[in-house]
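What follows is a single structure, written as structure tokens, with notes after it.
So, chain A:
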Amino acid sequence: MADHLLEVRNLSVEFHTAAGVVHAVRDISYYLDRGETLAILGESGSGKSVSSSAIMNLIDMPPGRISSGQILLDGIDLMTMSPQARREVNGRRIAMIFQDPLSHLNPVYTVGWQIREALTTHGSSTAEAASEALRLLRRVGIPDPEPSMGKYPHEFSGGQRQRVMIAMALALRPDLLIADEPTTALDVTVQAEVLALLKELQRETGMAVLIITHDLGVVSEIADRVVVMEKGELVEAGTVREVYKNPRHPYTRKLIAAAPGKGEMHQPDAAGAPVLSVGDVRKSYGGFEALKGVSFDLMAGETMAIVGESGSGKSTLARVLLRLDEPDAGSALWKGRDLFQLSPADLYKLRRDLQMVFQDPTQSLNPRMTVFQLVSEAWVIHPGIVPKAKWRERVAELLIQVGLQPDHMPRYPHQFSGGQRQRIAIARALALEPQLIICDEAVSALDVSVQAQVIALLDKLRREMGIAFIFIAHDLPVVRDFADHVMVMQKGKVVEQGTVREIFGSPRQEYTRALLAAGLDPDPDVQAANRAARLARAS
Partner candidate 1 sequence: MTIPSTETVIPHEPHFVVRMGRMLWADKFALCAAIFLVVVLVIAIIGPTWLGELATKQNLRGRNLPPFDWERGWVWWMGADALGRPLFARIIVATQNTLMVAAGAVVLSAVIGTVLGLVAGFSSPRINQVIMRLADVIMSFPSLLIAVIVLYVLGSSILNLILVLSITRIPVYLRTTRAEVLEIRERMFVQAARVMGASNKRIVFRHILPVVLPTLTTLATLDFAYVMLAESALSFLGIGIQPPEITWGLMISQGRQYLTNAWWLSLWPGLAIILTTLSLNLLSNWLRIALDPVQRWRLEMKGRKNG
Partner candidate 2 sequence: MKKTLILGALLLGSTLSSAFAGSGPIKIVLPEEADLLEPCMATRSNIGRVIMQNVSETLTELDLRGDKGLMPRLAEKWEQQSDGSWRFNLRQGVKFSDGTSFDAKDVKYSFDRVMSDKNVCESERYFGGMTISAEVVDDNTIDFKADPVQPILPLLLSLVTIVPEETPLEFIRKPVGTGPFKLTNWTPGQQIVLTGRDDYWGAKPSVTEATYLFRADPAVRAAMVQTGEADLSPSISQLDATNPATDFSYLDSETVYLRIDHNIEPLNDVRVRRALNMAIDREAFLGTLVPDGAVLATAIVPPPTLGWNPDVKVFPYDAAAAKKLLDEAKADGVKVDTPITIIARTANFPNVTEIMEAIQAQLQEAGFNIELKFVEVAEHEQYYSKPFKEGRGPQLVAAMHDNSKGDPSFSMFFKYASEGTQSGFSDPKVDDLIKRASAAVGDERAKLWSEVIALVHDEVVADVLLFHMVGFSRVSERLDYKPTMATNSTLQLSEIGIK
């Protein structure tokens, strides 16, 4: 009976929400053994994190309610234990790390304090805790561990913060580590390092790891077995290889198919006159140089992908091009006129041509405006594009064009899913009939399957309407199927620039190659080979 370390049996959890009672997970069961890694794969809304919250007793009741099921740890049902006893389990036997380490670390206490607290809460003496915390920081590879003990979370980089979280979680050598999207917000190169660290630590301590992710690549990199969830139900389970090679459930198949980077790459047309010509753009904030002279040309109807990790200056470039920030130097010739020299009045007229789609549609759509108001606002600002009498008709058209329904018009953004919101944002951009749309990480916050749909939508618009795109992303595979040209940026500079085939086929720069190598392939075999190659190169 007690052969598994953790066994979740027939768990059902429901929440009371706006839409009434939502069955977050329905009758799911899975198990996990010592030393093993199980991945729960699912998109947002699949309920993939609910069972782990239930394990950690983190579900707020109300609005949540565990309606049935058992969670057995070494054969003992956690749910029958007293709150006091469950608190003792947390941290000591089961530990957890989260997606966004910045918000999950208390901003007002030093990391040393927070690691020590994990130890002292479960009975260590202060002195023991201090030396152990130092050892842990050193172990997870934080540079200068001693002074780092006295630093606050905001003083570390994203990857380091996740390492701190790991150190804190492993403080009491738990039997089980739950990692909820541990690498999602990180740059690809950092993601690879963190996953490698997790694997190493697992080998050392023999703990079981339950990893929750939406990313097939992460699954293939780290997991032994995988369970796939959709809308609160567990649809498929098996070893990683089995599931990838031989998916039985249509949803799993859809997920695998949606993974980017497998389609035909574009072959841009021969060079014409550039519609936008950017020359030597510079911008610094205080003492920090965000752009150190960036130049590129964009042809009409083409897609230029700009790829770089955080801090590369790619978003600053977008803001400067749209004059949300004023550049320090440089030029941007749009059809022969320098965008940077335009007067406010001229700029206002030109705004029609250049539109932008932001990363997070939740924040870029005014929460107090309906879809109709959001889309038609463009025509309030630029009268004369569409006569007022036709606004409803035109909004309906645009909504259909981006794959939404006309009866969505009176609804508010929060009533839509992330992908739908991004479609609203695209419809808003299209309302002005622009010739260039800048997409700043427009799909990175979306689920893989939705990502694919949105990219397909953008590609369709490009083909049908001849709109040029500047597509900013931190992830290379995403742009592979969509871009004509790719520009790789690092620390405010252009590292490499070329057609999509050139970049993916024969990257010239070491950095580009590292980026490509750090990307995780959904195919466990390919990924294993990549890993081997990477290790070989490192040693």
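These made the cut because all candidates are chains of the complex that A comes from, given by their letters.
Heads up, the rule we're going with is that a residue touches a chain if its C-beta (ideal position, glycine included) is under 8 Å from a C-beta of that chain, and two chains touch if they have at least 3 such contacts; residues count from 1.
No experiment lies behind these values; they were computed from the predicted model shown.
Screening 1 or 2 for touch with chain A: in this complex the touching candidate is 1.
Residues of chain A that touch candidate 1 in their complex: 15, 17-20, 22, 24, 44-45, 47, 49-50, 53, 58-59, 231-232, 322, 324, 347-349, 351-352, 354-356, 358, 360, 363-368, 377-378, 380-382, 405, 407-408, 410-412, 414-417, 420, 425, 428, 432.
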